[in-house]
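Missing here is one protein chain; the remaining ones are kept as they sit in the complex.
So, subunit A:
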Amino acid sequence: MALDAYQKREFKQVGTRPNRPDGVDKVTGRAMYGADVTAPGMLHAKVLRSPHAHARIRSIDTSAAEALPGVKAVVTSADFGVPEDAFLLDVQDHCMAREKALYDGHAVAAVAATSIAAAKAALKLIKVDYEVLPHVTDLDEAMKPGAPVVQAGRAFENVPAGMSENVTHHCEFGHGDLEAGFAKADHVIERSFKTAATHQGYIEPNACLASVTADGKADLWVCTQGQFFYRTLCSAILGMEASQLRVTASEIGGGFGGKTMVYMEPVALALSRKAGRPVKLVLTRDEVFRATGPTVSSSMDIKIGMTKDGRITAAQARLRYSGGAFHCGTVDFGAQAAFAAYDLDAVRSLGWNVMTNRPKESAYRAPGAPLSIYAVESVVDELCQHFGLDPLEVRLKNAADKGTKSSYGPTFDQIGLKATLEAAKAHPHYAAPLGPNQGRGLSCGFWFNFGGNTCVSLSVNTDGTVGVTEGNPDIGGSRASISLMAAEELGIPYDKIRTIVADTSSLGYNDVTDGSRVTFAVGLATIKAARDAIKKMCSRAAKIWGIDEDAVEWVDGAAVPAGPNAGKFPPMTLAEIAAVSAETGGPICGHHEVNADGAGVSFGVHLCDIEVDPETGATKVLRYTVFQDAGKAVHPSYVEGQMQGGAVQGIGWALNEEYIYGADGKLQNPGFLDYRIPVASDLPMIDTVILEIPNPGHPYGVRGVGETGIVPPLAAIANAVSRAVGVRMTELPMSPPKLQKALAEKG
C-alpha cells in the first residue's frame, strides 16, 4: 500500500473543533487584507474604464493627465508587450484593453498619483477616441450568424462550420446509443433552460500593493487565492524572471474562485515600474462587478428518457456557455458534470463556448457544474412528477456507484452518492409535513475535486513547538485543518502549532487554492512532511541512545525504542529532542513535495422546503438540509461552513442574483443593492449532515468539500417551486417578477 493511501485509524485531534487561528485577528479587525498594506512613498492608482460595451480604441491622449500635479505615471496597453501565448494575451487584454474595449468597464488606462483625488482628477483628463461598435451581450444572439463579432479569428478548429465567429470552442462527452435509449423510454422530456451570469460576491474588493525597484526586483502584496499563479502571470506579462518577483498573499475576504485570476495586478506593477514608487490599487465595488470574474451565462437543452418504473434510458445535454469576451473552457466542466450522478447506458453532452461583450469569466465554486446540473435535475424531477415516482427512489435507482463508467469517461472508485441519498431518505426532513403553497425539492450535486502541485515545510522549534509553512491562501479555515493534521501526526497539541501561508520565495510552486484541493493536498503534504520530521527525530533519539535508527518508533508525540530488543530507554518527547537538536545535528525540519492525484470526486444531495407567495411570486426558503460526503471531516465546523456557504450561494443564484445588461450593453446593477446576494434574514439555518466515506487517495481519507455544495441548490429550489405551485421555472434567477408572471399565465 502506498504511503499516502488511506489507512484506518483512531483519531485523537482530527475531527475536533478547536478555534481557528485567524479568528481573533478577523473579529478584532487586525487581519491584514489586500488594502491594508502600505509602503513609504506609496502612490494611489485608479483605472479608466470603457463606458462602451464594444468600441475600437483609435487613440488615447494621456498628456494632460501626465501634466497634472501629483501624477507620477500613466499606463495604457502601449506599456505592455504582446505575449505570443494566446491565454496569456487574453489575461493581459482583460487587464488592459489593447485594440478594442470589449465590454462595459474594460480597463483602457491607469494612473498612479500622490493622492486618490489626484488620480481621479487625472482620469478625467485622459482623452480616449473610441469608434463605438455594435455589441452583443446575450449568448443566443451572439451565436447567430451575422451577430457582432467580439474577437475575430478565435474559433478552434473543432467548432462546426457555419456558426458565428463568436463560437470559439466545442466539446463532446458520453457513450452508448442514444437513439436506442430514447426508443426504450416510456416518456421523453425535452426542455430548454437559461441562466444568468452571477458574481462570486466576495466581500473584500480586489486590492494590491506593487513595488518595482530600479534594479528590476519586485514585490506584490495582494489579495489572491494563488500567489504562485499570480507570480507566473505577472512576471510573464511584465517580462520578468520569476525569481525577481515575490508575491505575498494577504488575508483574504472571500474568493470562491474569483481570486484565481489577475485583473489589475499587472497594471499596478507596470505603474510602479514607470513611477519608480510603490503603487496601491484597490478596486471599488462597481469595478469589481464590471471587470472581475463573473460566472458564465448559459443556454441549455436537455433531453431525458425514462421508463415508467423510473429507469433513465438515455440522456442528452446541449450546453451553450458564454465566458465573456474571451475564449473559455468552462463548458467542458459543465458537460462532464451534467450526468455524473447517474449510471447510464446512453448519454451524451455537447458544449459550445460563445463570446459576448462581457467581462472574462473566472472560476466560481464548481465552475460550470451548477448550471448543467440544474437543467438535468429539473428534467429528472419533471419525469418523476410525470410518472408519480418518488424523486429520491428514482435517483437511488439510477445512481452512479463504485465501478460505474461515468458519463465523462473515467470509471468511479469508491464514491458516496448512494450513501448520501440513503441518508437523505432516512432524515426526518424528507417526511416532514408541508403546508399550502409549500413544496419540497431535491437535487444531487457533483464536483470533480483536484489535488495538484503542493509543497509544505514543517519546522520543529527548539521549545517544542512546530511551524508549518504552506503556500495556499486560507479561504475556508484550512490553516486550522492543516494544524490539526500536523498535530495528529506529530502527537502534540493543536495549539503548539502555527501554520502560515508563505510567499512565493519561501516554498516551491503551489497550485492555486481551487478545486477543493487544500485540505486534501496540503493536508496530505503536511502529514508527509510531519512523517519526514518524525523520521529525523527518531534518528536523533537513536543517536542519543546509541541504537540503530530503525529500532526507534514514534508513539504519542515521543520517540520510543521499538520493542524490548531495541533497548530500555524512557520515551523522548518532541520537545526533548528539539531542545537538544543543536547537539545532535542541527535544526529539525520535514518537507514534502507532490503533484497530488487521488482527490476523489464529491457528491452531495440537498433537500429544501420553500413557500411561494402566489400573489407576488416571492419564494421563501423554509428549511434546508445538505447531505455531503467529506471523506473525513478534519474540522467539522469548517466542513459545515463550506456546505452551508455553498448552499447559500446556490440559493442566491437560484432566486435573485444576476448580471443585468441594458440594451446599451452596460451592466445595470454593479453593486450589492441591485445585485442581490441573500442576507442572513433571507435564510433558515442550513442544516448539514456530514457523511464520512474515506477517500482511498488520502492518508486520513479526506475529500475536498468546498465546491459541491453550490451545485444542487439551483435545481432543488426550482423543483420545490414546481411542486409548491405547479410551474416549472426554466430560467434563472427565479426572481419574483418571473415567478409572478409564470403563475399569472398558468392562471
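The rule we apply is simple: a contact is a pair of C-beta atoms (placed from the backbone, for glycine too) under 8 Å apart; a residue touches a chain by one contact, two chains touch by 3 or more; residues count from 1.
The working rule: contacts and distances are computed from a predicted model.
Visitor: Looking at UniProt, which of "Acyl carrier protein", "ABC transporter permease subunit", "TusE/DsrC/DsvC family sulfur relay protein" or "Xanthine dehydrogenase family protein subunit M" names the chain we cannot see?
Guide: Options "Acyl carrier protein", "ABC transporter permease subunit", "TusE/DsrC/DsvC family sulfur relay protein" or "Xanthine dehydrogenase family protein subunit M" narrow down to "Xanthine dehydrogenase family protein subunit M" for the missing chain.
Visitor: By the contact definition given up top, give the residues of subunit A that touch the hidden chain.
Guide: Residues 120, 286, 615-618, 655-656, 660, 668-669, 673-674, 676, 678-679, 681-682, 735-737, 740-741, 744 of subunit A touch the chain absent from view.
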